[in-house]
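In what follows, a single structure is set out as structure tokens and then discussed.
The complex appears here minus one protein chain, its other protein chains still in place.
Letters A, B, C and D mark the chains as written, and numbering starts fresh at 1 in each.
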Amino acid sequence: MAELRAAVALFLVLTVLVGMIRVARGPSFADRMLVALLMGTTGVAVLVLLAASPGAGALRDVALVLSLLASVTVVAFARLAASGREPAAGPAPGHPDAPAPAPAAATVTVTATVTATAAATDATAAAGADAAAAPEPPP
Amino acid sequence: MSAWQLYALSGLAWFGVGMWGLFAHAHWVRKILAVNVAGSGLFLVLAALARRATTPAPDPVPHALVLTGIVVGISATALALSVARRLAEVEATARLDEDATHEPAAPPAGADARAGGDAAPPPAGGGAPP
Amino acid sequence: MSAGLAIDAALALVLPVLAWAVVATPDLRKAIVLFMALGLVAALAWARLAAPDIALVEAAIGTGVTGALLMSCVPWAESLTPASRRARADLALAGALAVVACLGWAIRALPEAGPGLTPAVLGALEVSGVEHPVTAVLLNYRSYDTLLEIVVLVAAAIGIDAVLPDDDARRRLAPPARSLVGVLSHLLVPGAVLVAGFLVWKGAHAPGGAFQAGAVLAAGGILLLFARRLRPVPFAARALRGALLAGPLLFLGVAVAPLVRGGRLLELPVAWAGVLILAIETVLVVTIAIVLLMFFPARVLASSRAPAATVEDPP
Amino acid sequence: MTALELVAGALLCAGAAFFLAGTVGLLRFPDVYTRLHALTKADNLGLGLIVAGLALDAGSVAEALQLGIIWSLVMVSSSLSCQLVARAARRAGVAPWRRR
Partner (left out) sequence: MTEPAWVAGVVVIPLVGALIAVLAGRRAAPIAVVTAVGAAVAAAALVRQIARDGVVEHAVGGWAAPLGIALRADGLSALFVAAVAVVGTAAIVYALAHPGTPHRFHAAWLLGWAGLAALAVSADAFNLYVALELLTLAGATLVALASEAAALRAALRYILLALAGSLAYLFGVVLLYAAHATLELSALGAAVTPGPVTAVAIAAMVAGLALKSALFPLHGWLPPAYAGAPAASAVVLAGLLGKASFLVLVRLWFEVVPPSLRPDAGLLLGVLGAAGALWGAVLALRQTRLRRLLAYSSVGQLGYLFLVFPLGTGPALAGAVYLVLAHAAAKAALFMAAGSIERACGSDELGALRGLAPRMPLTFLTIGLAGLTLMGLPPSGGFVAKWLLLGASLETGQWWWAIVLVVGGFLAAAYVFRVLRLAFLPAAGAAAIARAPRGAELPALALALVSLGLGLAAAPPLALLGAGP
């Protein structure tokens, strides 16, 4: 049983490493964030498997903490890092069914975003940040 | 090649990669990331060396040292990132002042107007804004 | 145990490769995700090295705080002009290789088995007031290091407040609105508070303690910050600074008390050691959580996306 | 190998299979939204099976309960994370894949 647990743990570690390819290939930042999700779930699974062996009970608490905090990075991604437009949106260009790339209208230049934060104007800036960031609907 | 030497050399390679990154890159955020990576590598070496202990449980003192090191590392990283963010803001404002001085004629509508309505760039001189 | 050694080999091989990937990729976003992956694989390595305390801190601070901190860099990182000197990648590579070779030679030359300080730590464990050796080292034998480390945290807090003052960013925060992150925080934050308390209590007899608990509490706070349920840390408010400094001041009080009676700095009376350590750890959790939350000042949140009032349905 | 261990082993293997499905989906699916399904659904179920397998021969009820808590937390965070990533991708202009 211990041997099986170690084997499954090894298998999961390998799946994580294979999942890394998505980080390299993933066209958009959201694709790369998927690996963070994969990390969270598989990490918890491996830790729980390792925790089953005698004397390593503390690893279950590590798994507990990891399961609790896995979503913080994703929330930070959604709130902070996702405002930039993706250069080559859509599936990998090589994919046969890739639609014509969406108009790469880089509406939000980073400089404007930074000055929006540095701007000391009142409530308009909050609305301004929304207007600047709202994308026009793709075709 | 016992388990601890495996991890010790892996941590050492990790430390070397971090140090290379620090001196090889010119971008500030990537340098900060590289120092963080180097620190983690060093802590892995320390924990691996602790695993050499002949007693069943590894030596607890290096574990405490690593804990202290991680907290000190995150503090320094957070301060460095905050200074870098402030530098980005100051540079962006400076860049806008240059733009503002170059086309004073018709005030450009839209974003520039809002940007034009900026607060005066941070006061020159030694003091940070109170 | 061949599978165990295989896991060790896989982890030991992947770590430097991942580290190189983090450092080498030009795209900062890819580097951040790889950095998160590196943090997690490191947590597995700590688990394999029988260092549950470090795995706990790596998981709590790594996935909880560092990830969100790096995400807050994405909007402004590209606009930052690089450091003046051109990057000398080749010189750095040669230097790094030389350093690694020397250090590797030294590590190989280390004696195979060393008992380390384990016998000394375990020998004095029953008078240390706690059962878990790492907590005994952190808060009794080498508590002076921990005291200075808390002061380092306070120094980081002052630095961040000096560099990114609140002044007017606080007014530009979006008003609280129902959002998906709000739902998430409703479900997870009570759990985070419970786990933080559990970790502090557990620190006395098993891996846990103030740092892990503080990081978990801070992560819960970060969720609330992004859900607009919590305002960013008002460092200007004296009450907040009081809460931040309660931990270090109590720690200093406990440290100085024996000096008055002619004892030595940080000499915990044996009878009260356990209670004092628990008290210090509990108050330190608040300090650590506040400082970690200060990594997300009003300026950072003012530039974050306001929660969408309505769910956009695709055309 | 008692019957209980046999079942536990089977559950672990099933869990590993679902994780494999999740990773294959992550690599093979055409766009973000479908990959999200692969990840948050398949991996979640995989973790559930592994937790079930471990709970069967867990040392104490408390251990099994803790495993249950861990799994439920992962379910909460991964389902909501899936929504967050999908919306962020939607806003960043990632067009859903359509079969030609």
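Keep in mind that, in the parts below, contacts are C-beta pairs under 8 Å (C-beta built on N, C-alpha and C of every residue); 3 or more make two chains touch, one makes a residue touch a chain.
This one's a predicted model, so the numbers in the text were calculated from it and none came from an experiment.
Touch, as defined at the top, links the missing chain to these shown chains in the whole complex: B, C. The residue touching the chain not shown here, chosen from C:169, C:266 or C:301, is C:266.
From the set C:91, C:177, C:249 or C:271, the residue in touch with the chain omitted from the display is C:249, counting the whole complex. From the options C:97, C:120, C:177 or C:271, the residue with contact to the unseen chain in the full assembly is C:120.
Within the entire complex, the positions of chain C that touch the omitted partner chain are 83-84, 99, 102-103, 105-107, 109-111, 114-117, 120-121, 124, 140-145, 148-149, 151-152, 154-159, 161-163, 236, 238, 241-242, 244-245, 248-249, 252, 255-256, 259, 262-268. As for the chain not pictured, it touches chain B at residues 15, 19, 22-23, 28, 31-32, 35, 38-39, 42, 45-46, 49, 52, 61-62, 65, 68-69, 72, 75-76, 79-80, 83-84, 86-87, 90-91, 94, 122, 124-130.
Quick note on the criterion: only the chains that are shown with their structure count from here on.
In this structure, the chain pairs A-D and C-D differ in their number of contacting C-beta pairs, and the larger number is found at A-D. Distance between chain A and chain D, defined via averaged C-alpha coordinates, is recorded as 16 Å. In this assembly, the C-alpha centroid of chain C lies 27 Å from the C-alpha centroid of chain D. For chain A, residues touching at least two other chains, in rising order: 16, 29, 33, 35, 40, 64, 68, 70-71, 75, 77-78, 82, 84, 111, 114, 116-117, 120, 125, 133.
Within chain D, the positions touching two or more other chains are listed as 73, 77, 80, 84, 87, 91.
Put simply, chain C touches chain B in their complex at residues 5, 8-9, 11-13, 15-16, 19-20, 22-24, 28, 31, 35, 38-39, 42, 45-46, 48-51, 53-54, 57-58, 61, 65-66, 69-70, 72-73, 76-77, 79-83, 85-89, 91-93, 95-97, 99-100, 103-104, 107-108, 110, 112-119, 121-122, 133-134, 136-138, 142, 145-146, 149, 152-153, 155-156, 159-160, 162-165, 167-168, 211, 288, 291-292, 295, 297, 299-300.
Residues of chain B that touch chain C in their complex: 2-31, 33-34, 36-37, 40-41, 43-45, 47-55, 57-68, 70-72, 74-79, 81-89, 91-92, 119, 128-129. Remark: chain A residues 3, 6-7, 9-10, 13-14, 16-17, 20, 23-24, 29, 32-33, 35-36, 39-40, 43, 46-47, 50, 56, 58-59, 61-62, 64-66, 68-73, 75-84, 110-111, 113-114, 116-117, 120, 122-123, 125-126, 129-130, 133, 137 touch chain C in the complex.
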